[in-house]
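Complex shown without one protein chain; remaining protein chains in place.
Showing subunit A:
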Amino acid sequence: MGLRDDLERFREVGEQRREDLADFIQYGELGSGRPDQINIPVKIVSLPEFEYDQRDQGGVGQGEDGTPQPGQPVGQPQPQPGDGDEDGEPGEEGGEHEYYEMDPEEFAEELDEELGLDLEPKGKRVIEEKEGPFTDLTRTGPDSTLDFERMFKEGLKRKLAMDFDEEFLKELCKVEGITPRDVFEWARNENIPVSMAWVEEAYSDVPESERGTWSSISEVEANVERESVQQQIQREGIKHVPFRREDERYRYPEIIEEKEKNVVVVNIRDVSGSMREKKRELVERTFTPLDWYLQGKYDNAEFVYIAHDAEAWAVERDDFFGIRSGGGTKISSAYELAAELLEEYPWSDWNRYVFAAGDSENSSNDTEERVIPMMEQIPANLHAYVETQPSGNAINATHAEELERHFGTDADDVAIAYVNDADDVTDAIYEILSTESESDE
């Protein structure tokens, strides 16, 4: 009991009740979009109660200089004196909802679960070699690393293979008129691992008085119970396990190459005049969760942001989603810049993702003549193009279409997604991220 428990419970409850991740991505406040911190609103400020419809209820305000004219808009309703019930501590107001803070790892995990994704990041650059567990074996080594358990098992196996029911064979030797050769041959037929020498010795050990105890082999079979080796071990215990030098094994540690999971994500966005507010927002909604996700999946994530119209230039993240320019559109300019910037992140050491977004408008022949060859040339885990076309009526916007025609719909390193409104965002994200994970299988 006590507040500390209550606080812990609040965190737990908050975790359960935070906004559904898919809803959050599609409609939530993504926040300043810092890739290392994700704030998901928790909707638990109040338990449900019977309340008035706020719009239908209206309210009372206080003018600062005089009373405003009827009809004037008032923006968001002011806090009302009856609000925020309970014990009326001042300053209790505010804080519309609590935020549940998630780090990118958790985000990636949750998104995997929510969308059924399964992206296993590949390690690339080797950063160190270290001793792993002692799982490899060698025939020589210091005594302390002798794998005794293995040796015992091998010895036991050998014993099981070599032992046989001595008593039964001895009885067989007492059959009237039988010869050691008969016994040996019978035993061989029964797959009993006995030697002729053993049989002869056993035969000569039979006292004269007992010869002829049994009239035939079948009589012995009918009257003497045979005992398997396992039964014998169970009855007598293991008196002797034949250890052999050849069974000795010494354990030695595995050498593991630790590979760092590096990722570089190139975000390319068309900022030309046709990319209006709504389209811009959809790009942000799609790219931001992708960035979070990859950040959470890889040990080390770097982001490159490229804005382009007819030309391309690198920008900071903070500016990336806000930029608007006037010029035309030439998508290949962005890929040229991407190829140049990616030289810093060699394919041998880095996983690469190249995401581009726009409304599919491009200057004529640019897609076919320049963009597609560039996409094929730039090695990457995944190339993706996100088409945002909220108006849905652009005529010469065929970039996505051309890409799809060229690469097909089931290419494993090219994804094309269409986002016409917020409802499409999670599908697009799934489309993009599942393209690569499919190829892993």
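Rule of thumb we're sticking to: contacts are C-beta pairs under 8 Å (C-beta built on N, C-alpha and C of every residue); 3 or more make two chains touch, one makes a residue touch a chain; residues count from 1.
Keep this in mind: contacts and distances are computed from a predicted model.
Not shown: a single chain whose UniProt protein name, out of "ABC transporter permease", "Nickel import system ATP-binding protein NikD", "NADH:ubiquinone oxidoreductase" or "SpoVR family protein", is "SpoVR family protein". Checked against the hidden chain, the listed residues A:7, A:160 or A:197 yield one contact partner: A:7.
The residue from A:49, A:149 or A:410 that touches the chain not shown here is A:49.
With the whole complex as reference, residues 1-14, 44-45, 47-83, 85-91, 94-95, 98 of subunit A touch the missing chain.
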